[in-house]
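A protein chain is absent from this complex, but the other protein chains hold their places.
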């Protein structure tokens, strides 16, 4: 259908598909349009019958000015509304290192595609709050889907966007009419180099929001992340099943953990999961590793005996002596290799080749030699290590959980466990909507989880 | 030693014994004296060597006026400071029903003795925020005495400092020289009847504060009630041991519980404790019983399926239909007897003769027939039923926990479990200092507790 | 359009109107249908353009059996889906006092209508978790809307308790063919009397769910009730505006408050609101009144001096002495009249004819003479007093807030203020969806509220 000429000005027709009613996409999109001063007509709507069946709508978006229309289209694009008649993404070269061009397209954590030369290319390394870096690579062709309805165009770096300070130039490789292989990937602000090409604006970008989990899915009830009055056994069993499935299918499970794991007496539980091959990465800070090692060396955590609950005299020094000992030995790995460190979470990680990443913070004592004290370096390493993570269990750490939540794409399942509802709320507030929250206590949680995992592993043998 | 005549006026010597340094009694008493404008001399001090050894101090309290001195003595009496040269308690007849005489002695939850006719009598039914009712136990309530600073009347009770009701002593009934047997017990304000005799002022009253738990006791570390970062396994094991000890020694364990026990999926855990004979009383409200019965009848709690976590359509009506069903059947006991109610906490209580007391609140739906809707009647019944309770486990209910905390004497061990630190804090704030708080999640707590209890019971057989 | 005969069995067409997309009604209804094993066709859909414009849908509901169809229709009726071709409500006589007939229609807190003799009658005294009592009254005709599409029928009281659509049978009053005036109102379970007529099942009942607040409404952002990281000044200003509007328009504002109002030092703030005529009812418990009076008599709250924050020696007795004093005087009103009680919230209530209702709980000391200790009596009085309430401010009390939340119809605006997110969450969890939650601290909240109210009142003069 051709675009209608409307009395009130500017019109663009967009499509929306998926569980648009169930997942609130349609109401959100309509809401955005009117809230931003636009108007809509629903030209076509088909509502999926079953839970699995997608729905589909075609909406004519009207706005009083071209600018307003662009703003509206940009807004609703994040919710998956794609113009029926699309155009290529606008590309601008970075003029300053470490900063995007003005008007850069700011990514979500949802699957995203950009249109280049009429083709939709999936953005790699999806991560929220990044820019989309476009690179040409002759030698490593990437999978490019074809868009049937569009004309074939060469990507053109639009330089008139007022945001640039150089002369308009041509396509990245300079050979304008030669179709090259293009890739798109998320890049962090600090990694921007002068001359790199970034997507600007929302045109030619489409987002495919992750479908909400089906209603009857067991995790679903936990989506109200803050209620503590829910059946916990069911939730824990499902997390156990998830760990088993991950191991069976060769996925990677990441544990992001805080020191309360040690303080509450959960070291042995986590050690069993590590030995059992249920956890494949550990992200933590200096505190978890320190108290774990303190326990291994002194039997205490923050000076509290973990076998009796007693407070040890001068025990508050133990964590510092533990750090000092490990620093003298040259690091955690060396301490394990030399036999000084004989038990605990860090010991199991070394013994079972579970990669661990200890990120520094300003409240660290010491820190341990393996701690990465530069936060940008730590972020970069975390980015690398989450690439193949398929399940993430965050326990009792707000800082690390939010950091990881910022890096993970929306389709990785995340379970966040904390006794403090505010941590879970903070994660949800920050847009990690795929996060399932469980407000419960760390030690009993791990105790029950290990029991379930081992029971289920036995029964499925 | 004789009382010194001091230049600055009025003096009284008091004794303080027990763990007065360890338990902070001495600093508190000294603090009270100076804060209230008095002055002290420590005439004698002996500090116990071992944890168990009591300390002892004799303190001369100076004050600029007789009134001030009385006020100070009254203040420090609650901390166990007893005048070396004591006088009898002052008794006044109640002039109004349902209210104490002005200046009544307001009780603590600590062991208390009153001096009558030179003898110290232990106060029965110790409970905080009550008056001390003095009765002569011939057959009739004692006659009324006048309040006067001077009238020399004979209340003469047990002289040897031991708790006893034996020796006949004098006189509430006006027959001055006839020795009668006197008793003292706590009485609630609403139970005051005209003509009853109550203690007024602090003279002749001494309090024997419960000793703080020794430092090395495993529960001790939980005394900071709000930290969630403590080893939980140890705490749970100790509660398990307490339940076993209570059963072995023929004590009575009281469970005070809220509906989150059901919502979190802990019904089967609690049922096992009931069947195992570890719990001998249940205090709860309409909500716990209702959701327990809802689960037995419909498999849901507040409309959430407890086996799958799914939300059932129209399930929010289940609790109301459960109440209605039980009301139609004539009550919980009838529902069990007729075979309509086949499982759950209430079912186990009826089957295993565990007394349950359901107290009403203004937020109740229904309520169930067994619910006592008058709060004063409920309090009275609670008072009766706690008399022989030796261990109390409070789980996930602020209202009932505080209500029971108000009634229990200080020497009954109380463990308060809630995922919300504020509940535990509220209990501690209100003076139930014997309360041990555990901030943890209900279902995993009960799951671990039952496992520990059954393991330990097996191993001790 | 006539009902289609479908291959897969039973069909009924329902209408849904209002903000059905925006408010999630449509997705919910479709979800219910498929979740319960049915199937739907959207025969017609019109989506409102502007925020205010309602949408409208006609949905054909298919089910494999008549029973299943009835179940589905019952489920979706609570979300406002009304059969296009409707039938009268089924009526059954109560056979047991204090319990509804089995299968009774369980009310929501939304506007509800029942169809009797072809006419839709609005249910009075709307309250959740009640039954719908049908009464005939010749003398007091109530407003009855006519349903144009339906035939005129006599309401049929089905006395046998079985489902039937047969011939209309005898009306309650026995005079069969004489059309009488019928009324419908919510009745609590405990108030059921033998022989009264109640609605059974969902047929002939339609619910008109309250519209969600428009997105741009200032209160809207607070609908995520648990986040503490929201601009607070805006929220407080809007509550101030609501109080001003209520007073201006002659509405009734109800304050439901807990003792933290006194402990945090907010007595003077609340007193100003009372004196200013901004609060017209007070629901509280013994604790708020006691500590308010304690402050008036002794200058302390729970023994803490409110002007200095100091802890007073023996101050913990003050609350008990306050209660005793008032009991001796014969009550709060008498204490004000005799000049003994000279300030505070209760004093202002008496002086300014603000009705107060003190409901008892099992944790009460005393209680004060005005406290209603029977919870059913208290509920009944609360029901009476909320009839004309148009705005409700709940502060720092979980028990009373939930109790009032249970009684209020959905269209009364409620603001719930508590420093503890769990209280706000509990209210939201229990279906009081009209509740706006504000997680903030009591005293600074009231301080800012009073400042705003007085500023705005001045500026609008």
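Note that the chains are named A, B and C in the order they appear, and that numbering of residues resets to 1 at the start of each chain.
Just so we're on the same page, a residue touches a chain if its C-beta (ideal position, glycine included) is under 8 Å from a C-beta of that chain, and two chains touch if they have at least 3 such contacts.
Source: prediction; values computed, not measured.
When the omitted chain is restored, the residue from A:106, A:124 or A:181 that touches it is A:106. One of A:209, A:265, A:360 or A:444 touches the chain omitted from the figure, and that residue is A:360. Checked against the hidden chain, the listed residues C:79, C:185 or C:263 yield one contact partner: C:263. In the complete assembly, the contact with the undisplayed chain comes from B:35, out of B:35, B:96, B:377 or B:457.
Residues of chain B in contact with the chain left out of this view: 21-22, 24, 26-27, 30-31, 34-35, 39-40, 42, 45, 47, 49-51, 215-216, 224, 226-229, 421-422, 425, 429. Although one chain is not drawn, its touching partners on chain C can still be listed: residues 216, 218, 220-222, 228-236, 238, 259-260, 263-265, 301-302, 304, 306-311, 419-420, 439-445, 447-448. Seen from chain A, the chain kept out of the figure touches residues 32, 35-36, 71, 74-75, 78, 96, 98-100, 102, 104, 106, 129, 189-190, 313-314, 316-317, 320-321, 323-325, 327-328, 359-367, 373-376, 378-379, 382, 398-400, 402-403, 406, 420, 422, 431.
Here, only the chains that are shown with their structure count from here on.
Core chain by CA centroid proximity to the global CA centroid: C.
The greatest centre-to-centre gap from chain B, using C-alpha centroids, is found for A. Between the Cα centres of chain A and chain B there is a gap of 51 Å.
Annotation for chain C: residues touching 2 or more other chains are 35, 422.
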